[in-house]
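First the structure, then my questions, so here it is.
The complex appears here minus one protein chain, its other protein chains still in place.
For subunit A:
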Amino acid sequence: MSGADTSHSDYVGGLFRSHYDWLCSRLHRHLDSRAHAEDIAADTFVQLLSAPGVVPIRQPRALLTTIAQRLMYQLWRRRDLERAYLEALDHDETCTAPSAEALAQMLEALHAIDQLLDGLPAKVKATFLLSQLNGLTYPEIAAELGISQRSVSDYMTRAFNRCLRLCLE
């Protein structure tokens, strides 16, 4: 580890000592479980550690809050997704109940797919999913969604464009 890295981790260590308890109790007010609050708080410092560009921090509590906020948003999004997926499965009467293992795998995948397609309009997502998962051709997708083939091809362009952009980030 280089000297700069050491000083960075020392610096974050100092922040940890002075602000960890504060962050925990602040998070705990909004998360019913103390353990969850501690997890998020710890993750916040881990993120800070892996981002050496941020020193020196003039308002550490503001930055910590911002990072913690993003982590909580991710946690909540995950739960929203999980709940929505389980509900969708539940309403799908003829669908067989997946095993716990399959479900856990599926929820991971769901989260990754959510991030991959994040920000795209619902119609674009629907088009891409029908192509990617159901293997439908554009005329089939157009019929399924009641849109023109021209739109299907536009939506596919937007979806691939986003995925390819993420690849180069």
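Some points to look at:
Rule of thumb we're sticking to: a residue touches a chain if its C-beta (ideal position, glycine included) is under 8 Å from a C-beta of that chain, and two chains touch if they have at least 3 such contacts; residues count from 1.
Everything that follows uses one rule, which is that contacts and distances are computed from a predicted model.
The complex includes a chain that is not drawn, and of the options "Transmembrane protein", "FecR family protein", "Beta-ketoacyl synthase, N-terminal domain" or "ABC transporter permease" the UniProt name matching it is "FecR family protein". The omitted chain makes contact with just one of the residues A:Tyr11, A:Phe45 or A:Tyr138: A:Tyr138. Listed by residue number, the positions of subunit A touching the unshown chain are 26-27, 29-33, 36, 65, 68-69, 72-73, 76-77, 79-89, 92, 94-110, 112-114, 116-117, 122, 125-126, 129-140, 153, 156-157, 160-161, 163-168.
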